[in-house]
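Only one protein chain is missing from this complex, and each of the others stays in its spot.
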Amino acid sequence: MRYRVKIEVSLKPGHSDPEGETTAKSLKGLRYPVETVKVSKVYEVFLHAKSLKEVQRHADEMCRRLLANPTKDNYRFNIEEVK
Amino acid sequence: MTSRLYIKRNLDFELSEINVLDADEKELLQISSELGVGLSLKEMKHVKQHFSKKGRNPTDVELQTIGQTWSEHCCHKTFKGDIVTAKGKLLVTNMFKEYIAKVTRELNLPWCLSVFEDNAGIVDFENGYAIAAKVETHNHPSAIEPFGGAATGTGGVIRDILGVWADPIACTDVLCFGPLNYDYEKLPLGTKHPNYLFKGVVAGIGHYGNNMGIPTVNGAIYFDESYVGNVVVYCGCIGVLPTNKFTRNTMPGDIAVLAGGRTGRDGIHGVTFASAELTKESEEVSRSAVQIANPIEEEKLKRAIIKIRDRKLGSAITDLGGGGLSCATGEMAHRSNCGVQVELEKVALKHLGMSPWEIYVSESQERMLLSVKEKNLQKVLDIFESEDIEATPVGKFTGNKMLQAYYRGQTVAELDLHFLYNPPKARRVARWKKPNLIEPSFAEPNDLTHDLLKILSSPNVASKESVIRTYDHEVKGNTVLKPLQGRYGGLSDAAVIKPLSNSWKGIVISCGMNPNYGKIDPYWMAASAVDEAIRNNISVGGRRIALLDNFTWGSPEKPDRTGSLVRACQACYDFAKAFETPFISGKDSLYNELRIGPDASNPVTPTLLITAIGIIPDIRKTVSADVKSPGNLIYMVGQTYHELGGSEYYGLRGFLGKAVPKVRTAQAKRTINAVVEAIDSGYVTSCHDLSEGGLAVAAAEMAFSGGYGIQLNLGSVPRARNMKRNDYVIFSESNSRFLMEVPEKRREQFEALMERNVCSAVGRVEKNKRLSVFGLNGKRVVNASLGRLRDAWKSTFGGQK
Partner (left out) sequence: MKKEDINVCIMRVAGTNCDAETKRAFDDLGVKAEVVHSNEIVKKRNLLDYSALIFPGGFSHGDYVRAGAIWAKEALAKIGDDLKEFVEEERPILGICNGFQVLVEIGLLPGFEGIAEYPEAALATNTPIGYHCSWVYVRHENSGKCIFTRKVAKGKVLRIPVAHAEGRFVLPKENENRYLEKLYGNDQLVFRYCAENGEPANGQYPINPNGAFHDIAGICNPAGTVFGLMPHPERSYYGWQLPDWTRRERTLTYGDGRLIFESVVEYLTKKF
């Protein structure tokens, strides 16, 4: 089975997000009524696996081993079967 | 597209025959435009004639190859063409040969090892090492996509250095934008706001240099209204190589190895795009002409190439730049009097379904072409593999002086290299009319402090610290004189690099550029740029200077643009020759015009960048511009004239003026020699050249960079007899002038050395942290604390307080 895992890695609350702050400032400068901006990173991972459960296990591991640093990052993902 | 003109061959891949044989003049131009090859009618007719003799039509691969090879970007038609007057009288044939290369040829200096031959100029350095230098323009791509355009500009010029087997050790960048506060409403359709371009270009340059670990050490940022829609991006790179490892000797039988990134559709038609004016559609249609940068790939490529060089496993090398593989293979074969056979299906691709012509002209980044003897092939491939670089043999060099390309066994191109490298000579009409200008008249202000503060904060003078800090200027640990020097982020006239760990000899890198003077007279603009680049270099202790020229001009098809180009070229010859500073490399970017109507376009203000590469025998003798010690004397070397045409001071009042700074070579040469001697003798503790903002700005910069005050007396400034106003003396921008700090105990020796020169003590360094200047009548005309001056200087773009 072929799956697409969409993984989003975002900053944990409480950690400063200079990229978001700078973007917010810039958008405000263009006169949009922006309050805050949060930046996160999205990875689309395509892989083959036997079951949804297996994909879940892989995805969780990928996040913990490489894509997120638990000191500052949260992660979440959703899985979709694709052709 | 008319099917009569394009005959599709019945094959399992895309290949068309272009029916030029049956095409009339209108159709020839239609073909040129529809295929995006950018050939003129004269050139298309030349193609038709050539193929008529052969009795066949060209393929799309062939016509595309011709279009790339004959583009202004690749073959510099204007510089190598005939220049005639409006009445048709021949002014000059081949400006490149007659003005630029002539300097080098006539000077015939033994330390110029290879000039105008390769991707970069090469001069001798030390202990069997040579310096390679190149400066590129990347204006058009940066106007469309500033980040990608500037990044690939940097990547491209670094590959030019790799393309002469040199290890890149430093980058430079000179950028020109429209005013950052330009009114959004006034922005011409299809152009990007200067502020957006500024941020993108700066980020792009930093991205590439920082990632590759090459320090960005010298540059300038210049603002002018004419750069709205005509952004200028000059990227330079300096490298070193062991002289005996340089080889350029492709032989028949050698293998053509393509290494680096994969080939994709990015950057198709970059050169024909760079050789055409930007229109409001450019933004949409030209995106595919912008390439994607991958500095890490190039870093790996660099490691592999240096290893191949050191083991002497390659017979020649060149980078893939404008025109992609078509130009690289053609040039490599042509310059060694060989032919070449390329099998296009062997080229590693990013995506499937590319047609042979796309593969051949793609300008995907981070690719190099090497010619390798068959016996060394495996070793070369192994080295690339050890750095995780894809490398593929894609063809073979032959003895038949033909460029032959195949795809899946079919011949898709067969071009005579003699034909390909002898395009019809371009003919340009030149007309230069002296603009009708006058000197302004206004009352002399009593106090000049306010004017000085305003000039210090004007965009062309203000500190660019906030930009410079985003560039790694320290990586490699060889930056002796940095772009930000001293305790207060003060400025440097030039950068000094110490490239070899076993030698104290250094490379001195500086530049000169005065677009504003060109509005008065491009001849004196060019003279001033040459003088400025040289005196910046001299100021820190540089000498034995080689020059690089970079022209950014408007369309050469318009006589006034070409007219001013000719004048600038004449000055390049006159002054480089007089200063005995040979040109070793250069590049021109023409067609910098923003179309604003069917028959109207705004040209870029003619912008000549002169880069100077000097050497200093012992970097420990380098002199920086910040004043060192209270009590020391301040000398002014060089004569001040009533030359405020194009000056910052006039600009402040909205005037251009007429009296543009000139260069008096006999006097200037004496000055330069004396300055070098004084520095070598150890008499000088700081030195700064006088440029924009004249004496006032130079003295202010020296003072606030060093943290000590300066007191000056204008009455002692050596000046022309008609100089009777304080503001003119203090803000004149006359060339060939220096301020030098000399300790009291060196006074006699220094003055003896300067005896035959225009030189006089004009003030002293003071403990008191103020700049005070006393006017011709003894009254104080400038009085400001260093903090105020430094704040003004850093107020425009920011910087560390």
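Couple of notes before you dig in:
As written, the chains take the letters A and B, and residue 1 is the first residue of each chain.
Convention: a contact is a pair of C-beta atoms (placed from the backbone, for glycine too) under 8 Å apart; a residue touches a chain by one contact, two chains touch by 3 or more.
Source: prediction; values computed, not measured.
Contact with the omitted chain, checked across B:250, B:263, B:315 or B:485, is made by B:485. Considering the whole complex, the residue from B:498, B:519, B:544 or B:670 that touches the absent chain is B:498.
Of the candidate positions B:54, B:620 or B:653, contact with the hidden chain is made by B:620. Annotation: of B:210, B:250, B:691 or B:713, B:210 touches the absent chain (contact as defined above). Although one chain is hidden here, its contacts on chain B can still be listed: residues 206, 210-213, 294-296, 299-300, 386-388, 468-482, 484-487, 498, 501, 619-620, 622-624, 626, 628, 706, 800.
Residue-level contact of chain A with the missing chain is found at 12, 14-19, 21-22, 64-67, 69-73.
In the analysis below, only the chains that are shown with their structure count from here on.
The distance from the centre of chain A to the centre of chain B, with each centre set as the mean of the Cα atoms, comes to 42 Å.
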